[in-house]
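The complex appears here minus one protein chain, its other protein chains still in place.
Coming up: chain A.
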Amino acid sequence: MSNNAAAEKPAVRLEHVTKRIGRKTIIDDLSFDIYGGEVFGFLGPNGAGKTTTIRMIVGLMRMSKGNIYIQGHSIKGEFKKAISQVGAIVENPEMYKFLTGYQNLVHYARMIPGITKARIMEVVELVELQDRIHEKVKRYSLGMRQRLGVAQALLHHPSVLILDEPTNGLDPQGIHDLRNYLHELSRKENVAIIVSSHLLSEMQLMCDRIGILQKGRLIGVEAVDAFIEKGAAKVRIQVDDGRLAAQAVGEKLSIDSKLIDETTIELPIEHEKIPVVVDTLVMSKIRIYGVAAVTKSLEDRFLEVTGGKSVE
């Protein structure tokens, strides 16, 4: 699989995408590329414009300005060619409740040429719904509906897969399976996968790159690992007297530390500096019970970048 060759041509390209409703600018000049073989995460507080952006990518909403290309085809000018490449769940996977799961899939299969019965059963088995597929969707649990939603998105072997909140309603095992499956799709079949989620820990495990949206603007597109590491590291040290320890590192090393509780201080220092701090503390006759690096989660970093606004 020539991931690098494919990476030269973006699977999805957004060019100066702007959406205005009335006088309000909902999405402001969004430009970025998503490549085959990667899982791209859309991150942002509610109302930041994640869903609006996804809706514009799949042609449910019109752009006020700019253009979106899917495998080189404009969603505006060549809708059919562009959308043929896309499988998606937009927000909740809403299906026809009065039909069975299988009838729902047949319904979508009829809308795209070349989907056989065998393919339908293949995706049914993939999402492990074969036992209940002939039951009406109204009797499905949220997790089963989510799986049926994934099944309809995969029917036509899309090269771009868009999943809005895909882990919603799935149990931990289901989330784990989905994550593995998405990784497999992106690595083996070179599918470009776009997910949005409010579960940041999920995103951390699932995504290769993330784009952060805030108030309709893109405030950064980065690789997940780089994104997390960019925030300075932190170290927590357990001592017998936190106050004295903080004073010591402040006076001798001029490092501002944070007192977590009576016996714990937190220092914003790099890994290499830990021995120096420990030496200083020892020399100041402070007893050390433990030193631990605090790894930042995506969530911490996200709050940092978006200015402490809650995600929910």
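FYI, a contact is a pair of C-beta atoms (placed from the backbone, for glycine too) under 8 Å apart; a residue touches a chain by one contact, two chains touch by 3 or more; residues count from 1.
We take it that contacts and distances are computed from a predicted model.
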Leaving aside the chains on screen, match the unshown one to its UniProt name from "Putative membrane protein", "ABC transporter permease", "B(O/a)3-type cytochrome-c oxidase subunit 1" or "3-oxoacyl-[acyl-carrier-protein] synthase II". "ABC transporter permease"
Of A:30, A:68 or A:95, which sits in contact with the chain we cannot see? A:95
Per the touch definition above, residue among A:107, A:139 or A:285 touching the missing chain: A:107
State which residues belonging to chain A touch the missing partner chain. 55, 58-62, 79-81, 83-84, 86, 88-99, 103, 107-108, 110-113, 149, 152
